[in-house]
Structure formats: C-alpha cells, structure tokens
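A single protein chain has been omitted; all remaining protein chains appear in their positions.
Here the chain labels run A, B and C in written order, and each chain numbers its own residues starting at 1.
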Amino acid sequence: MMLVNEKVAIEHGLKPDEYKKICDLLKRVPNITELGIFSAMWNEHCSYKSSRLHLKKLPTKSKKVIQGPGENAGVIDIEDNDAIVFKIESHNHPSFIEPYQGAATGVGGIMRDVFTMGARPIANLNSIHFGSPQNKKTKNLLRGVVHGIGGYGNCMGVPTIAGQTSFDSSYNGNILVNAMTLGLVKKNKIFYSKAAGLNKPVIYVGSKTGRDGIHGASMASASFDDKIEEKKPTVQVGDPFTEKLLLEACLELMEGDSIIAIQDMGAAGLTSSSIEMASKGNLGIEIDLNKVPCREAKMTPYEIMLSESQERMLIVLENGKEEHAKRIFDKWNLDFAVIGQTTNSKNIELFFDNEQVANIPVNTLVENSPMYDRKWKKAKLPKKNKFKNVDFNNLKIKDVLKKILSNHNVCSKEWIWQQYDHTVMGDTIQKPGGDSGVVRVHGTNKAVAASVDSSAVYCWAHPLTGGKQVVAESWRNLISVGAKPIAITNCLNFGSPENEENMGEFVECVQGISEASKYLEFPVVSGNVSFYNQTKEVGIKPTPAIGGVGLIKDYKKMISMNFKEINNLVLIIGKTEGHIDQSLFARTILDEKNGPPPEVNLFNEKNNGESLLELIENNYIKSAHDISLGGLLTAISKMCIKGNKGIKLSKSKNLMNEIEYFFSEDQGRYIIEIKPKDLSEVVKILKKNSVHYEELGIIIDNELVINQKTKVTIDELKSYNTNWLKNYMSS
Amino acid sequence: MKSSVITFPGSNCDRDMDVALSKFGFKNKMVWHDDNELPKSDLVVLPGGFSYGDYLRCGSMASKSKIMQSVINFAKSGGLVMGICNGFQILVETGLVPGVLLRNKYLEFICKNVYVKVVNKQNPYFKNLDKDILELHIAHNEGNYFCTDDQLKEINENNQIAIYYCDEKGHTEEQHNPNGSLKNIAGIFNKEKNVLGMMPHPERMIDQSLSGEDGSIFFKNLINNLK
Amino acid sequence: MKVSAVITLKKDVLDPQGKVIHQTLDGMGFKDVNEIRQGKYFEIDVKENDPHKAKEIVEEMCKKLLANLVIENYKIIETQ
Partner (left out) sequence: MKVSAVITLKKDVLDPQGKVIHQTLDGMGFKDVNEIRQGKYFEIDVKENDPHKAKEIVEEMCKKLLANLVIENYKIIETQ
C-alpha cells in the first residue's frame, strides 16, 4: 500500500498544517484510504471551511420554515400538510470539462437531494452563465450544457419551468451551471439523514460503484490551471434512466416505515454520505467494502470510498426490513446490498478482505474539520458617473431599444427552454419565459412559483448592494406572478477565497443577501458554495444565484406578464430616479463600465411588493411584470411581445431625459395592467400604502408608441428580441 | 369504458395519461410492464416517457417486455391500442404500425404547441370530431417519422395517415414541420385503424390553465365514440 | 470471447445525425467529405469460446433486438 507523507497529502489538496492536524487528531499517520477520506471531507466543497463562518449570518428561520440549511435540502410549509423541499447546487467545474455530462449529473444530483427527503420532484430550474459570445468555446459549451440539462431532466419526467442565462467574458474560463429542484412532500412524511439506533443495517442501493469521478469534490475545490487536461478522468457519466428507477423505488420504500435515515451519495460518494449519517446521529458506522456492488474488478478501498458514481443512495433501515426493501429494489432492477451497520464506536470503520482498512473518529472528520477566517477586503462604493444630456441627445430611442432587446443578456432564451420538457406532469401553468415558473400542487387549488436570479454585474460593482439586489429581484419575480414569497435557496459562485478581493466579494454579498432576506422575511433554507471559479489569476464576477419559492393559494389568480386587453391602462409602481450606472444601457451603449449599481431600498421593496399582492388579491391586476435588466422600456416591450399587443405611452410628467427614464435600472418597480374602471380603486390602495406610481399609457392594437416621432411595431420588437440566440446557435 | 395504461421502466407520462382518461370518464387501470396479462379493457394506452432510457432505439426494449405480447394479441384481435410519443415509438418497434421515428431533424428536443390536421375520421379515434385542426403539445427528441417508399405507398393506399403537422389554418408545408417528419406525418394508424400512434400529447391539454384544451376535445370525443 | 457488431442505417433511410455532423465538419473546415453516416457499434463479451458459435449468438441478438431490420443492417466485424 502507498505510504502516506506530507507530499502525498499535498497532492490530495491538503495544506501542510491540515496534514499535521490530521496526524495529531489520529495520533498517528493515516493510511492512504484514511488520507483520501480526510482530503474529501476537508476540502472546500464538503467542509465549507472558508465560508462557514460567514454563512452563519444568513437568516434561516420563519414560521414557514420546516427545515433550514444542514439537511439535503430545505423544507417549507405550504399548508394543508403539504411541504416543498428545494435546493440549488452548482456543477461548474465538471461542466466546463465535459458540458453534457457535467450539466446532466448536476441536474441528477440536485434531484437526488430532493427525493432523498421523501419528496417527488415537481419542477427544475437552472442558472447558467457562459463566457462572451465571441469566445471560441462558448457556443459548444452552451449547446452541451443545454443538451445535458434537458437530457437528464426530460428523461426523469420533471418539468424545467424557469431559469436564467447570461454571457460575460469573466466566465470565459469558468462557466457556471447551477441546477435547482423543487419537490412536493407530505409534512409528516419527510425523511432526514440522521442515523439512529445501534446495529441497524446500512444499505447501499442504486447503481454500481465504478472508478468515475474519484476526487470530483477536490476538483471542485481547485482552480483551473494549464493542466486541466489531466483532470479529465474525474468526469462522471449520468444515467437518468437509473435515476428515474431509483426515484420510484425510493418513494415506494418511503411509503412504509422501514427507513430510519437516508442520504444520497453526492460529492465524495460513500465517504461523505456514511460520515454525515453517523455524525448527525452521533454514532459509528462499520462497512464491509467487499459487499459494495462494484462495476469494475479489483477496486481498492480507496477507490470505493472516493468514487463519485452517480445514482446511488445509502439507507439506514429498521431491523428486519431488509427483505421488504430488497423486494422493492429488485422490482426496479436496482442494486441492493447490506454493507454494514451502525455501531456505538463513534468511528467510521472500514473492512476489506477481512482486514480493517480505516478507523477514524467521525468527529475528527466533521466537527474538527478546518474552519478559516480568511482575510478579505472591503469594497468601496464607486463614484457616480456624471452623464450630460449631450451624451444622450444624439441617441435615437428606437436604436437603443433595438440594441438592448437583442442584447445577448436580454434576448429571448426560447432556444434553450424549448429543449426542456416544461409541461410533463400536467401541472405547469406558467412556462419559462415569464417572471417565474409556476406549477400546480397536483390535485389542489394551490400553485408554487419559483424563479432563479443573479446580477453579477451589480455584485461586481458593489457586492453589498448586489447581494441585496438579487434577493429583491427574486422576491419581485415571485410577486409578479401573484405568489407570496416564502423562502430562498442560494448558490454562491465566487473566485478563490484565498484572494482577499474575491473573499471580500463573498463576505459582502452574503452580508447583502442576509440583510435583504431578513428584511423581506424571505429566509434562506438551503444552498451551496462554489469557490475557485478561477483560471490562473482571473476569477469570475461574483455570482450569487438566488432561487426563490412562493405560494399562490388559488392558482386561478396567477398573473402573467402578457398584455391582455386593448384599452386597459398601464401603470408603473415604484419610483424612477434615472439610475444609469451599471445599467445595461450604460455598459453596452455608452460603454461605461464604472459606477455604483442601483440602490436597493428595502422598505420600498417590501411596501411595493406587498401592495401589488394586495391589488392582485382584489383581482385588479390583469398583467404584471417587474422591471429589471434593460429598464422600463425593455420591460414594456416584453409585455407587448408576449401579449401581442401594443401600448401608447403618455408623455411622462417626469423631468428627466427620456433615455434615462426608459433605460435606468432603479429597483423596486413593476408594471401593471388594470381595467380603466378599476383605476380609482387601484389608486386608492396605492395611496393608502404610500406607494409611488405613475400612469404610463393605454394598451392598443399592435404598436409601441413611445412619442410622436417614435413608433415600433410588435413584429419589429419580436424580431429584435427573438432572433439573436437562434441565429447565434445556428451560425 | 375501461382503459389500461402500461407503465414501463422509464415511462413518465403514465400518470398524466391516467389523470386525463379518468377526467373524461374512463375507468383506468395502471398495468406493470412485467405482468403477463392485460385487464379487460376497451382501450390500451402506451404512454410517453423514456422507457428504458430511450437507450438503443426509443421504444425498442419496451417492445420486448412481457406485457407487450398481450398488447399485440389484443391489437390483433381488434382491440384499441393508442401509443403517445414514446408509446408511438414502442408501437413502431413492435411492427403494429409501420415506419420508424428518427431523431428530430435539428437534433434538438422540442417542447412546444403545434397544430395538427386530422385527415381520417373513419375510425374510432376521430369519428365525429367537429374540428379538423387541433392545437396539441409535442415534447420529444425522436419524432421524425420515416418509412420506405414501399411502406409509404401502402400507407397511402390504406389511408393510414392519422394527423399531419400544419399551421393554424391547416397548411401542411415543410415550414410547419417541427421535426423533419416525412410528409409532415404526426400520427399513423395500422391498416385496420384500431391502433393509433402519434407524437403529440393530448393528455397535456386537458385544462385551460395548461397549454390549451384541444386535448379535452379529443378525449371527450374518444369516449363518446366508444360508448 | 468478445464479438463486435456494427449496425448501420440502410442506404435509403434518412440519417439526420450524419447530416448534421457533415455540416458541422464542413463548418470546421473539413471540406472534403462526400457523405457521413452514423451507426452503432457493440462490443459483446459472451461466455462462448468457439468463434463460430459466438458469432451466431451475436447475430441472433442483432436480429432480435440490436438492429431494427426495417431500417438497419448489421455486420459482425470481429471476434477475439
């Protein structure tokens, strides 16, 4: 067997002082299997050693939260004994190396996290970020990732109902692929990963273990360098068919009362799953590795423990339920093996060929894992740019609108979501393309809305503001479809924590997320941190992705953003101040990349959102849409496109320049459509709540009439907005 | 009316089909692929999904499963068998309907609403339908219908084409063909018209909150025809 | 012993994958391609050491499952 020393430890991604700590904790030198286990458990991906300290700041509780962070996924209460289980997860590094399999296994992994808890997955979302469209690799990466997400999700029969796609050169060497899943479970049938009881059988089910993905978790914790070719063998291949069988088999077993604890084998496979179960139950586990179903001959204990083969689960069963469980997994043609049992040793003990090959106290792997208070640098709020009216005066609104609607970050992403089955399960009532995806809770009048958002540019310009903004945007997207926001999950994609600036971005984004979610009572129930999105010295723009979930009590009251009826009135809620810095307009038309992001006023955010919900509750709202990237005119255009209707805008009473008015990205704003007869009632409610509003115009047949001089037909708007991605992908 | 929906490993529209059939008055039973016998049924449905992961060829492995022998016998004795999407692919693999389903022309999965033109109403599925054009939903990766020239000749002679892809006015030009299907074929019968295979999913269009309601029209008409 | 089989589409059957790959190769600068057709390849390890018998078993598999004889041909290419 290979001898272990500091050099070998460093090759495993451990730092010299971490290796020393392992020797101290064990009071001996670990063998190679043990070292492998430590390196897997102590890497950034599994141990959260750089982030733990800061994640503690996130608010995680509310009356609706059943389970916060710490389990496989978060759980929220949606009444009538129903609960939603949800989480987001990154699969960035694997997707850059092999986009199809990387993305596919990302989707597979997050679905397993959700059905491990007893929930049937009912919706998938994804947040994907690519390098600049001109970058040579971008097109193939995008195609591969989309095919991978679709390939896995479609086969599972889970609709992909929403997502987000962006392009930015900071992702040239590190794309981001974040996958999110929502599942539905009865409140009294939630399963957890905490083992309990002595001498309970430990069961392995699913696919066989192969050599794939050994050290995937450590790969996710390292930056890319020139040697990325060498990292290739760590790619895992997904098998959605087996996962579908595993889902059905697990749910079937969960109907009874056989399961004490269940945990999927995700990053670091059998290692982290067994250790987590033992650690939560304050127990030991012993495993006979000869019993683990293996795909390849002669796999070593090291390989078996570190394999990241997909579609596997670990279960602690009640005594005497083995036969019953085996029958179910046989029926679904899946591997089933009793591989060990719980013990009172509080150690993880592994046996192979009748010899003990590892014996480690569980607490050394979990509680004693390293935690760092990394150095970080506070970001300054950039100075505002002083734009002069002359900067705008020679711009034609129509030209600007065309450029913005066809910008790669605003244009329609239909090419992507048409490749995702978004209607399977027969409950999708709002497809991708709206503010949130919405699915009904099967057989009830309720519906669940979900959206995933991130604004890397704002976070890069000022992390604290950016962090707040993403949470607010998620909240707005839910409110726009008539859902009451309940909770969020977050996927924190950052550069290297060992770089003070990147670490600062992380710390302050988390601070911003924390402030906003506290204020909006929109707690964080699950999440994931992905550091080292870095190639050599270049890190990505900080990209926290927020997945929000909300409830619509009566699905017939759901709102969509398409303009509905000619002669209806269109209003804007929230104040337009003309904040141009960091707007898409400033960055693409003026080529001005400096300046602060728009401010987020949490009081207004909450007040405006809640007032809109009140209007929706009273049936006044015919369509609604939040204003985000591209500003007011972009939002209006999208409502025209979707509804196939036009609008005649009234002359604004505002004194600012038209360009600022139309393209600024001030926060907390929505556009709403109401019937003329309801205007006075609507205004009464808005005034009662002190919400700023303006009348924007009236819906007409098929033109966007901006002013006397400027008119754009709906067909023009459509062609601006829908062609870019299609053309790009087929060129 | 009694119906049976077969669940294969990897089927994922089986529940949706069950919901739809039940909604329009069928007494539906779910049947496991590994069973030997079909319950007594007026209609057997092979649902959509990815039976056996769509590995090898879509539908190929499901066509070899135990229950399929009974389904084939049932069809040969005149029983109504309908295959939707993956179910269509399974029917093709058993040879109950002619042709094959290749990968979509642009090699992309397509999920969207399309229009189809009903061209043959002399059969239990479309008899009495008061519309000629239905808006239905497709969601597939392999719906590109293909058959040999000889087969096509026979298909035409026997009026076996059930539905064509078209636009909302019923035009069946190539640009209304979502997947490259030969002659815009979206669904096809066996010679006797008791077996129907089609790519669109009527079961996803049974509620105005969903993608539309033309699926409801299809199912209501179907159960009335069977009564 | 191991037997390899190749399944190809019959000549008059459309091959959308082959066509798209052809276009892609063309776009990448491989201008000298007349045609490209995609097929499937199987490597089957059977418990049979007689090459003749092993081949027969695999032929049987091709006929019954691996190939759809309406549109595909099969060929046993190697036994070892």
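We take it that contacts are C-beta pairs under 8 Å (C-beta built on N, C-alpha and C of every residue); 3 or more make two chains touch, one makes a residue touch a chain.
Values in this document were obtained by computation on a predicted structure and should not be read as measured data.
Residue A:Phe241 is the one among A:Phe130, A:Tyr204 or A:Phe241 that touches the chain missing from this view. Between the chain not shown and the residues A:Asp24, A:Glu296 or A:Glu565, the one that touches is A:Glu296.
Listed by residue number, the positions of subunit B touching the unshown chain are 52-53, 55-56, 61, 64-65.
For subunit C, the list of residues touching the undisplayed chain reads 6-8, 18, 21, 24-25, 28, 30, 32-48, 57, 60-61, 64-66, 77. Residues of subunit A in touch with the missing chain: 97-98, 100-101, 207, 210-212, 232-233, 235-239, 241-242, 295-296, 309-310, 333.
Here, only the chains that are shown with their structure count from here on.
Mean C-alpha positions place subunit A and subunit C at a centre distance of 41 Å.
Note on chain placement: the centre of subunit B and the centre of subunit C lie 29 Å apart, centres being C-alpha means.
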